[in-house]
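Removed from the display is one protein chain of the complex; every other protein chain stays in position.
For clarity, chains are labelled A, B and C in written order, and residue numbers in each chain start from 1.
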Amino acid sequence: MSAESGGIDVFIGTVRNQTKGKKVLKLDFEAYEPMAISEMYKIAARAFERWPVQKILIHHRTGLLQVGEVPVIIAVSAAHRDAAFEACRYIIDTLKQTVPIWKKESFEDGDVWVAAHP
Amino acid sequence: MSAESGGIDVFIGTVRNQTKGKKVLKLDFEAYEPMAISEMYKIAARAFERWPVQKILIHHRTGLLQVGEVPVIIAVSAAHRDAAFEACRYIIDTLKQTVPIWKKESFEDGDVWVAAHP
Amino acid sequence: MKINVLAFGVAKDIFGSGEVSLEMSNDATIYNLKYLLEQQYPRLKQLSSYMVAVNNEYALPGDTIHERDEVAIIPPVSGG
Partner (left out) sequence: MKINVLAFGVAKDIFGSGEVSLEMSNDATIYNLKYLLEQQYPRLKQLSSYMVAVNNEYALPGDTIHERDEVAIIPPVSGG
């Protein structure tokens, strides 16, 4: 945060206890790390081009996470809140589409890589 | 945050060091406290009606704040991030329109109640 | 009846006090109250706008004020 900042929007992703009504025991996140970091930089660069934002933080954990833990945090500061909200939303939406990170959900009856199969 | 939560959107308002190019030294917030609290409850109730959100926090400080300090925090948790983002945005936008809190900006050449005069 | 009017923000500066007292008829409306106040404190008319709250709710011009109501002048808000 800088002295020119008027607002910060923070998105905190949390591990939910269910997916489509099935109880989730835990999540395992795997990343193709160098490419994931490079894609995150690209998303931040595009956000800086599109909105008058000041600082951007993109954080993503990997490995085993329990229900309630925080896999992802996005924070965007800006002089005005419109830009902070819009850029934050853009970053999390785009991260979920392009950053090479994969989530395996563990249910009582087995594990599933999310979105892998139709 | 609850175990059903999939995301939290947090808006953190900060005191900026300038308004329309003029250096802000500090801010003084005054509230009509019982009505401000009642209006915040109304805003939260309307957000719960309009979006499938789980928990809402609305915090506002009063008194003297320095540049960089945080007058307002809004946090909204939801199973899905769309609802969290939209409700958070709605709450801060509406708070700024309806909650009886007033901000006096101190500049080098005097104090001004924000938005009081045309 | 005697009505106490709370003032906040710039209205407190205009009244020179956080609370003023007015003598009004029993069927007085918000409209009547604003008229009276603007007679006594003409600087109120220079505000971009202002609302009146009765018992912690925004009131409409035609609403009637009752004795012991908590009445407050709400200049343009600027929280957040």
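Just so it is clear, a contact is a pair of C-beta atoms (placed from the backbone, for glycine too) under 8 Å apart; a residue touches a chain by one contact, two chains touch by 3 or more.
Since we're looking at a predicted model, the values are computed, not measured.
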Original post:
Among the chains in view, which touch the chain not shown?
Top reply: A
**OP:** Based on the whole complex, identify which of A:Lys26, A:His80 or A:Lys103 touches the chain you can't see.
**Re:** A:Lys103
Subject >> Residues belonging to subunit A that touch the chain removed from view >> reply: 13, 29-32, 34-36, 38, 60, 71-72, 92, 95-104, 113-118
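The rule is short, and it goes like this: only the chains that are shown with their structure count from here on.
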Original post:
How many angstrom between the C-alpha centroids of subunit C and subunit B?
Top reply: 25
Original post:
At what distance in angstrom does the C-alpha mean of subunit C lie from that of subunit A?
Top reply: 49
Original post:
Where does subunit B touch two or more other chains at once, residue-wise?
Top reply: 13, 92
